[in-house]
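First, the structure itself, so that you have it in front of you.
Here is subunit A:
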Amino acid sequence: MSLEDLREELSKVVDATDIFPRDYQKDGCVLEIRADADKIEAVAEATRDADFFLECITGLDFTNGPQVIYHFNAFSNLSRVLVRVQLARNQSLPTISSIYDAAIWYEREVFDLFGIHFDNHPDLRRILLPEDADFHPLLKDFGKVHAFRSTEEIYDEPDA
Partner candidate 1 sequence: MTNQMLEPITEQTYYLNMGPQHPSTHGVLRLFLKLDGEYIVEADPIIGYGHRGHEKMAESHLYEQFLPNSSRMDYLSGLLFNHGYVAAVEKMAGIEVPPRAEYIRVICAELNRISSHLLWFGTYIMDLGGFTPFLYCFDDRENILDILDHVSGSRLTYSYCRFGGVAKDLDDEFISATRQFIERLRSRWDDYHNLVTKNVIFIHRAKDVGVINRELALRFGCTGPILRGAGVAYDIRKAEPYSVYPELDFEIPTGTAGDALDRYMVRLQEMEQSLRIVEQALDRLPDGPIKAAVPHKVRPPKGDYYFAVESARGALGFYIVSDGTSYPYRLKARVPSYGNLQVLTDVLPGTLVADTISILGSIDIVVPEVDR
Partner candidate 2 sequence: MAAAWQKLVNFLGPDLTIIVVGLVGVLALVQVNALFLVWLERKVAAHIQLRIGPKEVGPFGILQTIVDGVKLVSKELITPRHVDRKLFMLAPIAIFLPVLVSFVVIPFSERLHIRDLNVGLLVIFAFSTFNVLAILMGGWASNNKYSLLGAVRSVAQNVAYEIPLLLSILSVLLWSNSLQMSVIVESQSNVWNVFWMPVAALIYLICATAETNRAPFDIPEAESELVAGFHTEYSGMRFALFFLAEYSNMLIVAAVATTLFFGGWKSPPFLGFLPVPGLIWFLLKTYILIFVVMWVRWTFPRLRFDQLMNFCWKIMIPLALFHLIVYAGIIKFIR
């Protein structure tokens, strides 16, 4: 399935205004999708049907709440897709580990480092830190922090 088809499929799941093309040469992805927490499973299913693999799940911490970033890629040229989910503080989101097995460990890592909870995850325990650790290191209120910003300070609103 080409990227156009993927864009078609995704626009059935999320609003078309939330799908932005990006410049690969500048940013490393060709498409960015902003999704809400409850839409992420549908997005993942769409990418899986398009034969994309899950490359990475990352967390980010901002003053207006954490974000979870998903990167999907395909076994062809220049196909990286970024999915951004903005959460409120202490909000949890559904897991996509029933769709992509790779997500099991990536979501564990996001939980371990950021404290973001994933509903229905088969085995949500810490992966990098010891089991009895009681802190989430990559949050911006832990340890030596250089800057704690809000999303507006970093992202300009992109044109659709």
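The candidates were selected such that all candidates are chains of the complex that A comes from, given by their letters.
Worth a mention:
As a working rule, contacts are C-beta pairs under 8 Å (C-beta built on N, C-alpha and C of every residue); 3 or more make two chains touch, one makes a residue touch a chain; residues count from 1.
Small disclaimer: the values here were computed from a predicted structure and weren't measured.
Chain contacts in this complex place subunit A in touch with candidate 1, from the set 1 or 2. Interface residues of subunit A, counted against candidate 1 in their complex, comprise 24-29, 51, 53-56, 58, 60-61, 69, 71, 73, 75-78, 80, 82, 100-102, 104-106, 113, 122-123, 125-130, 137-138, 143-147, 149, 153-156.
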